[in-house]
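With one protein chain held back, the other chains of the complex are shown just where they sit.
Entry: chain A
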Amino acid sequence: MTAGRWVNSLETDLFPSKFKPILPHKCYVCRNFTRSSALRSRTHINFGVKGDVAVVRLNSPNSKVNTLNKELQSEFMEVMNEIWASDQIRSAVLISTKPGCFIAGADINMLASCKTHEEVTRISQEGQRMFEKLEKSTKPIVAAISGACLGGGLELAISCQYRIATKDRKTVLGAPEVLLGILPGAGGTQRLPKMVGLPAAFDMMLTGRNIRADRAKRMGLVDQLVEPLGPGLKPPEERTIEYLEEVAVNFAKGLSDKKISIKRDKGLVEKLTSYALSIPFVRQQVYKKVEEKVRKQTKGLYPAPLKIIDVVKTGIEQGNDAGYLSESQKFGELAMTKESKALMGLYHGQVLCKKNKFGAPQKEVKDLAILGAGLMGAGIAQVSVDKGLKTILKDATLTGLGRGQQQVFKGLNDKVKKKALTSFERDSIFSNLTGQLDYQGFEKADMVIEAVFEDLSLKHKVLKEVEAVIPGHCVFASNTSALPINEIAAASKRPEKVIGMHYFSPVDKMQLLEIITTDKTSKDTTASAVAVGLKQGKVIIVVKDGPGFYTTRCLAPMMSEVLRILQEGVEPKKLDSLTTSFGFPVGAATLVDEVGVDVAKHVSEDLGKAFGERFEGGNIELLKEMVSRGFLGRKSGKGFYIYQEGVKTKNVNSDMDGILASLKVPPNSSDEDIQYRLVTRFVNEAVLCLQEGILATPTEGDIGAVFGLGFPPCLGGPFRFVDLYGAQKIVDRLRKFEAAYGKQFTPCQLLIDHANSANKFYQ
C-alpha cells in the first residue's frame, strides 16, 4: 500500500509538532535595551540596537513556532517603521529566538476565517505591500535564519537584502503552500524565480519540498551559512542563536558600510541557464514542459500547481505589477477551493495525530524487541533504531534474521547515499540493533512488537513464550492487519498490556500507524504505544478493536468491488487509470498485487464472515483461483500484472484472462459509476466505523484513510469528502447502486442522518 508522492510530501517539516522545544527558552535576554521603544510592551518581538544595527528578535509567546499572524505582522511593521525613521540605525538583523523555528509560515487560520476570495486576496495584498517595503528598504536587512523558514517565513526572508542560515538539520527553507492547495501569496511567486532561477523556483513551489541550509546556499537562496556550535559557557542551542546574531550583525554592518556586496557570484552553469532563460522561446518551452509534467502528475485534480505556473509566467512575461496582481487574485481563488479546504483539513488532522492525547506513559520505552524479521518487523526496526531506541530483532531462522538485518542496513545506507547520514552515523545507528534467534535480553524490554506471520495460533504461541521472559511493565504489541486483538489477547496473562500496532508497508515510507485498543487495554499501555509510534515519526490514529479495525475494514469492501469490476471485464489497466484519475495514488488492481493476493483473500474471507452481505460484491473465488495458480501479486512475480526485476513497464498477466472469463458478470457501468462504486463503498464503511465507535473522531478516519490507504488527498479523506461533496449526493449514489447491485451499497444510518440533517463532520 504505497501512497504516492502527494501524500508523502505532506510529511514535510511544515508541521509544527515536529519542532520540539529543545530548551525552555528563558535565559536568552536582550542585553541591548538602548531605545525606549524596546520597553514598549510587545509580545512577539523584542527589539534592540547593537551599534548602528537594529536587532529584531521574533518569539511568539505560548507557541512552539512563530507564525506570521496579524499581531506579529503589525508589531513587526511598527518596529520596522521605527528603524526606518531612526537616524542612528543604518541596518537591521531579523532573527528568531525560538529554538528550531524562524517563521514556520503564515497563520492558515487567517485564511480559514475568510468568507470570500476577495477577503483572501486582500490578505495577500497586505502581505505583498509589507514585503515590498522590506525589499525597497535603503537600510539593508539581514535575515538570520535558524530553524524552519517556510511559506510566509521564506517570502519574508527573500524580501530581505541578505540571508544567513544555520547549517543544521532543523534549518529548512521551503514554499509548502502547494501542499495546502494554495500558492505563495506574499510576493513569493515573483521573487523566488528571480532569486534562484526559474527551474529551481518551480521545483520549490510545485513540490513544496524543504531545502536544507547547505543546499539553499548552493542555490543562492541564502548568502552565508553559520555552523551550529557545541557547548560553551551556555547550552549549545542558545549560544548558536547568539552566534548567528553576532555574525549577522557583522554582515549587516558590512552591508551598510558597503564593504560587502549583496551580489552573488554565479557559477558557469548558472550563468548559462539564466542566459538561456532570457530567450522568450526557451522560457515558453520551460512553461510548457513544467505544465505537462504537472498535468500528468496531478491528473488535473489539484488546481494550485497550474495556477502557480500561471502566476509566475504572468510576472515574468508581463512585469511585476501584473504578477503581483495575478498572485493575489489566484491566491484568493485557490483558498476557496474544495481541494485547498481538504488539504488544510489534512494538515490540521496530521497535527492532531502527532500528539499523544493519552499523556506521558509511566515508563518511557527505551528497549524495544521485535519478533519476526520479515518485511514489517525489519521495517519497524529501521524506524526505531534511527530514533535511538535499543532494538532487538528476533527471528526463528538465521536466514530470515539475516534478510531483516540487511533490510535495516540497506534502509540506512540509502540515506548515506542521499547524504542524509554519514557512514559513521549509519554505523552508530546500526549498533542500536541486535539480531538474535533467542529471547536473551527480553528481560529488559519495555515493549515487544510481534510481527510474525498472520496466524492466530502462532501469535498465541509467541505471546506465551514472550510473557515467560519479559518484565511486568513490558507492553506486548501485535502488528496485524486483520486479526482481532482481543482474540490475540485471549492467550495473555495480562491482557491490559496487550495492544495492536498496525504498521503499513513499507514501514519507513508509510506515515500511518493504527493503534488498536481492546476493552481491557490499559490507558498507560495505549500511552506507551502512542509514544513509541510518535518517536518512530508516525502519524497515529487510535481505534477500537473489531474485525479489520478501521483501515483494513474500509479497504475490504472497496477491494470486493474491485474484484466485481474486474469480473465485469474491465481491464486492470483501465481500472488502474480510473482509480488514479480519481486521486488514488495507486491503481486498484495494482494495489491488490502490492498487498498480496493471498493476504487479500485471507482478509476478505475473515471479514466476509464477520460482516456478511455488506462485504459482498466481488467473487472471492477469483482470489482463491489466483492463489492456487500462484499469482500472489508482486511478491510472486505475477498477479494481475507481471513483475520482472529491472523491467519498469508493467504488462498484464494474460493467464488471468481465463480465470476472469470463467467468473464473468455482465457489465453495466459508466466510468464515473465505476469510480463512485469504489469510493462510496469505502466512504460508507468509514462512516459506519465512526457510527459504531471503532473510530473516535472523523479526523482520525480521514488521516487513516489518506495516510494509510491512499484515499485521494485532494478529497481530504472520507469524512471531509462527505462534508464537501454533500452527504445527500453520496446517499443518492449509494441508493442507486443498491438498486443495481444489492445490499452492500446500503448507506449506513449516520450517513443518512447527515444527509437528512445537513450536519457536517467538521464544523
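Following the convention adopted for this analysis, a residue touches a chain if its C-beta (ideal position, glycine included) is under 8 Å from a C-beta of that chain, and two chains touch if they have at least 3 such contacts; residues count from 1.
Please note the rule applied: contacts and distances are computed from a predicted model.
Only one of "Large ribosomal subunit protein uL3m", "Trifunctional enzyme subunit beta, mitochondrial", "Vacuolar ATPase assembly protein VMA22" or "Protein misato homolog 1" fits the UniProt record of the hidden chain, and that name is "Trifunctional enzyme subunit beta, mitochondrial". The hidden chain makes contact, of the residues A:T422, A:Q644 or A:S662, with A:T422. In the complete complex, the hidden chain is touched by one of A:L229, A:V448 or A:I515, namely A:L229.
Residues touching the missing chain, restricted to chain A, are 224, 227-236, 239, 243, 247, 250-251, 422, 424 (touch as defined at the top).
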